[in-house]
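Shown next, in structure tokens, is the structure this report addresses.
Only a single protein chain was left out; the remaining protein chains are all shown in position.
Up next, chain A:
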Amino acid sequence: MNNGAGRRINGGAEEDDDEDDVNGDLDAWERTYTDERSWESLQEDESGMLRPIDNQALYHSQYRRRLRSLLSTAARIQKGLIRYLYIVIDLSRNALDLVDGYLNQIPSYGHREVLILYSALSTCDPGDIMDTIQKCRKSKIRCSVIGLAAEMFICKHLCQETGGTYSVALDESHFKELILEHAPPPPAIAEFAVANLIKMGFPQRAAEGSISICSCHKEAKVGAGYTCPRCKARACELPTECCVCGLTLVSSPHLARSYHHLFPIAPFDEVTSSHLNNPNCKLQRNCFGCQQSLLDPGNKPGPAVVCPKCKWYFCLDCDIYIHESLHNCPGCDSLRHS
């Protein structure tokens, strides 16, 4: 039942590999009548004609809604960036005990979290589950559950008690969305929200072809490893904690990447079509990101967004790319340089 899962430091949106095998299971997952009812998503326009289904716009509006809901709460909150997150796939309560045991040892600057992906409708526990939940609560482990079938009282109770979130996936895409919701770091727990200096090592990547015994798998490996700067032990992947001296090993891009969680780009405002026609903004007929025209094939103004800071216009694709992958606004950055 409890396939334990990997531990991540600074776990950004990197849960995908674990998620994959779940999705594999979900191939047969709810192929129900509704999936085939494509006719229900048809819409009529004012004259009674069928309107083409605009997936692009639909997707974009969904994305914007999500962005807004994420950022509305995010103003100036200290966030727990260093997360020790266990992903448990289909839990027994035993798993919760295990996780509690593992997470108890980690230092207080790290955030202890469990994300449980759960499709069963019942649990069977070795001890009293209520005690386990209280234990997790005491050791400040934030437990979140994503259910796949229906709402269960015990999961809800667990999440409520430990400050996690509980959600139930409707279908595959919703499930993905729910998992991604866990990617941005949660607000820091008040008691631990003190400034802390953390010792970290930035190991060098070992030369190609060098042979050494890695400390995590206990076997000889050729090339592609990292050497701990303090004890020279070899680790296979970053980020991790050195098995020998316990130093936190990260690479600088990891740290840099988590930066955007602290200072996210403000969401872009939507541009009304009248605004686009305004002769004063004649220059911005093109997207600042990709330089594509913002006009429709019929030479009418299409949908566009504007950065509230630098006032440059962007197309929808660039909007998504900037907020989800790039995490830098090209307009603002170029402004700074000049």
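The rule we apply is simple: contacts are C-beta pairs under 8 Å (C-beta built on N, C-alpha and C of every residue); 3 or more make two chains touch, one makes a residue touch a chain; residues count from 1.
Rule of thumb we're sticking to: contacts and distances are computed from a predicted model.
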Chain excluded from display, named as in UniProt, from "Hemoglobin subunit alpha", "Cytochrome c oxidase subunit 7A2-like, mitochondrial", "DNA 5'-3' helicase" or "Calcineurin B homologous protein 3": "DNA 5'-3' helicase"
Options A:154, A:180, A:255 or A:326, residue touching the unrepresented chain: A:154
Options A:170, A:222, A:236 or A:262, residue touching the unrepresented chain: A:170
Interface with the unshown chain - residue positions in chain A: 30, 32-34, 93, 121-125, 128-130, 147, 149-155, 157, 167-170
